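Below, a portion of the complex is reproduced, with chain positions unchanged.
In order of appearance the chains are A and B, and numbering begins at 1 in each one.
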């Protein structure tokens, strides 16, 4: 049996790259995402081409018994899940309240919050039984404060942050380490940012801001995920942030906006 | 038409008492709660006996089209809602993750978070159209940090806090004031604490801690709710806390617990 790193939300940005990093470190990376079988296959192939082990699975986490089944199967067929990377967001774009339908609001919560809750219910007892395990949760600044147009996003992300704190409060002392990682900035991610901006603007952004490391690089994020997942249990980090050197933190105002 | 204060979650503690305070101040108090028609009737009678106006309604907010209908009816039949007091919690007791069913977890969110979202979707445009209105949200320290056994509670309450911040970010500049009020301590509330402890222990607590104002008194909380609802728009409070003088704030540790 292999030591497994299970990535929920494995696109070509943070998710897939963290999976690849763990594969390099000797883990079997199980990558799952909702759609784009072709993109998923490429991630798996790239890991294998580099000499690592990987498996891909399409999975829609809002459907019942999806993540639960996957965890059970992985534990039985591939190996014990050492690290669960929960990399699903709840970003639905900036939407005024009137444009945020019940469905959108609920869906954000089902993905970002309830999805982690369901995964934790299955994986925490397994990890606890082994006395060790790590859950890394990719978060955003929406977990820290509400913003205009973020009714659905901010409430789902904040719910998840408090879920992480509650999980640590129950499971840390059983050997399960949950880390909430606020990624505060623009990630150099073709599958999300790239699609949002379109190829031309994305290329331009990479050539300008990106050329000076002003976009958050997934492979650098992955180094910190790896580090946190391997912290000795005498010194665990529960919460941390990540941002590019040239960006202001979310709590900084442009001076110009205040009088 | 009367100026209305609509209380969602009107028990004999904070909810009903805030309603009574607003009735004293000239508002028509519309009190709604899920159950206990008799208790609700008593709250209404008490207000009327004191010369105020009140209406009672049983309402299960997790059912679709309940709060929405109520707001529409109140606006049409009673008068414009000046203040909405959202006083529903998501407390389901301390529960380990394994004892927190999907249903419990979802229900907490449906009551505390989605309930406010649905109410806001209907009432904010009305208030915005009038250029004024207030939403007062009774919160707890679970909105600020997770604790053992609080997977459902903390995530729902934190989601709601960020929803409040997002609502302010969109609606404050349209004249709608949302205040998130963290009640950090034990409230002298017969309908919640009283039922939890049973008559004997509740009487004892009132006779000891309560005798020295160590329980949070709903009528005193109501004074602050009234004040916040009537702050001039040049000086609005978005977030505040309330606790009894003899209690430590949630962020204070007992020194003894740290080596």
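By definition in this document, a residue touches a chain if its C-beta (ideal position, glycine included) is under 8 Å from a C-beta of that chain, and two chains touch if they have at least 3 such contacts.
Model, not experiment: these values are computed from the prediction.
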Assembly size in copies, with 2 chains present: 4
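Quick note on the criterion: only the chains that are shown with their structure count from here on.
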Between subunit B and subunit A, distance of the C-alpha-averaged centres to the nearest whole Å: 34
In the complex, subunit A residues that touch subunit B: 96-98, 100, 102, 105-106, 109, 113-114, 117-118, 120-121, 124-125, 142-143, 145-151, 154-171
